[in-house]
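Removed: one protein chain of the complex. Kept in place: all other protein chains.
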Amino acid sequence: MAVTHTDSRLPSAEEILEPSPAAKLRRRMLGHVGITLGGGVFLVIVAMALLAPWIAPHDPYLQDLAHRLIPPIWHEKGTWEHVLGTDQFGRDYLSRIIYGARISLLIGIAAMLISGIIGTAMGVVAGYFGGRIDMAITFVITTRLAMPVILIALAVVALIGSSLQIVILVLGFLIWDRFAVVMRSATQQVRNLDYVAAAQAAGCSTLRIILTEIMPNVVNSLIVVATVEVAHAVILEAALSFLGLGVQPPLPSWGLMISEGKGLMFFLPWVIAIPGTALFLLILSVNMLGDGMRDVTAPENRN
Amino acid sequence: MSAVIAEKEPVTALETVDVRKTYHVGRGIFSGGRALHAVNGVSLRVQEGSVLGLVGESGCGKTTLAKMLLGLETPTSGEIRVLGEAVGSFDRKRMARRVQPIFQDPYSSLNPRKSISSIISLPLRVHGLGDRAEVARRVAEIMELVGLPRRMAECYPSQLSGGQRQRVAVARALIMKPEVVICDEPTSALDVSVQAQILNLLQDLRTELGLTYIVISHNLAVVEHIATEVAVMYLGRIVERADTRTLFRDPKHPYTKALLASVLTPEPGLGVPDTRLGLAFPNPVDPPSGCTFHPRCAEVLEKCPREAPQMRVVDRTEVECHLYN
Partner (left out) sequence: MSILTVENLSVDIPLAGGVLHPVRDISFSVEAGKTLAIVGESGCGKSLTSLAIMELLPTAATRSATRLDFAGQSLLSLSERRMSDIRGDRMSMIFQDPMTSLNPAYPIGDQLEESLLRHRKVTRREARDRAVYLLEKVGITAAESRLGQYPHQLSGGLRQRVMIAMGLMCGPELIIADEPTTALDVTIQAQILLLLADLQKEFGMALILITHDLGVVARVADRVAVMYAGQIVETGTAEQVFREPTHPYTRGLLECIPIPGKTAPGSPLGSIPGIVPSLIGELHGCSFRDRCELAHEACAVPEIIPMRELDARRGYRCVLDPRSMAGEIAEAGLQ
């Protein structure tokens, strides 16, 4: 039986150059500035949100009308009692920022999960089955793309009323379009590869193929879109809250804090600047993380 | 039908009866699109233990035919029988135990995110054949059979060379001990030195495991080497079929002659032959009338554009050509 073993004393190019895909990914990730920096800031914010009850110096809802609008520590009138000052109701700003992180992250991640499930399911189904199913789903996506998100959100909220849960649901059901488009495209690229045909020929059911053959190969794109949509949801919530139709006071949403402080914009800029900076840092870090994920995973896909 | 291939006690491993596959291109919500007859009436009979070489160029329908034989596409009309049993539509799981594929591109036929043992054992797991230990044992067994070192079981495809990947594809195809293996250009994407290894492997496994192959290839030298009989396809139909020796020694159809003339063997001083085929490349959506080959045929007759030729048996060959009517 002429079976030739393919070992060689001289190391082959593959053996030197190619560690496993997971090892490669890890190495790339740690070397990428966007991921380490963006990821680092993001983790700080997440830690802040999770540890809020222990690290916030005061109760974010506690009003103290005797000590309203105390400026932050870098002003001459600032005190260490209230490091970032107090707002117009005397509530400690630092505590509100810390608890506000919870709201932004909760909304960002929850909306991303809902829209992710909807959009991915639609995109993968459209990409996998093609034909009339694809046409129908593409029509739905196109319709959704034609709608202005903010106006729809405003309309819904104006009709139903607004709360944290409603904001999450509204956003989740509106921002799935990018998931759908990207996952559809990614699925199409993978769909016609021979290993999918081999799995079909082995008798795999369609569901199994989608979950075990296709999904692992499109998950890179999914992660990138997910990070982008977290940022997207956070910004939208801030906008809605700013317009008064998002989270309702007294919740310490950063967007709401900006809204409440807009009257003081020219006199006491820090009232807006502080939550604004917090929002900026969160969105920047998430975007950097997303860009980094894309850079790191993209060349690996192109074999 | 096949009085040509006479063996003692022939068992038909695979048979197709006037199989057709039509696609509709340019289909929108409102228009039905135009018909593309990818496979336009193919009747084949492959005996157990033989190797059928299916040759033809791009657009001839051989890949579509292969997909139907694997159960990946349903024929628009006609029947496919494996070991005498007719295969109904979407009987994929049953087909899977009988017919398995080896694809051309070793880089796209293995899932880059799965380990080698996971790839090879997939058919077993899908059919629930054996527990974990049994599956592992069979994977080790088949890896040894195809010449893959054991330590590769936990590697990923990106860590393997093209030849090694193709061995993985062979292992995956054979782990369920199918009757028929459809090899779609099994060596075209490999280097010459590796091609030979894989071809030798395929030949050895055929005798050892009693397999039947259908080898789709545009490389006639390879086909001549491993096939017992050859069928030539053009625009969805089989235009000539004979055992290998007869076809290569005495080709009948002008297209077959052109194909054979195009084989460039590594023999110096022979130059490049003129196939006299002309440039009139056929459009499969709008095929020529009568005999679809007539615009490119060097021996075209007057009746060729008018009338499609019938299949005739001439000197141990089945051929569809007016030259032999």
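So that you can tell them apart, the chains are marked A and B in the order they are listed, and the count of residues begins at 1 in each.
Here is the rule we use: contacts are C-beta pairs under 8 Å (C-beta built on N, C-alpha and C of every residue); 3 or more make two chains touch, one makes a residue touch a chain.
What you are looking at is a predicted structure, and each value in this text was computed from that prediction instead of being measured.
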For the chain left off this view, which of B:Thr22, B:Ser118 or B:Gln203 is in contact with it?
B:Gln203
Of B:Val17, B:Ala140 or B:Ala261, the residue in touch with the unshown chain:
B:Ala261
Looking at B:Pro112, B:Gly163 or B:Pro295, which residue reaches the missing chain?
B:Gly163
Touching residues on chain B - with respect to the absent chain:
57-58, 161-163, 191-197, 199-200, 203-204, 218-222, 224-226, 244-245, 248, 258-259, 261-275, 277, 279, 281
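Criterion: only the chains that are shown with their structure count from here on.
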If you average the CA atoms of chain A and of chain B, how far apart do the two points sit, in angstrom?
48
Per the touch rule, the chain B residues reaching chain A in their complex are 29, 67, 70-72, 92-93, 95-97, 99-101, 103-105, 107-114, 119, 122-123, 126-127, 144-149, 155-156, 158-161, 163-164, 167, 169, 172, 176, 197, 200-201, 204, 208
Contact footprint of chain B on chain A as seen in their complex
1-7, 12, 14-15, 18-21, 135, 193-195, 197-204, 208, 213, 216-217, 303
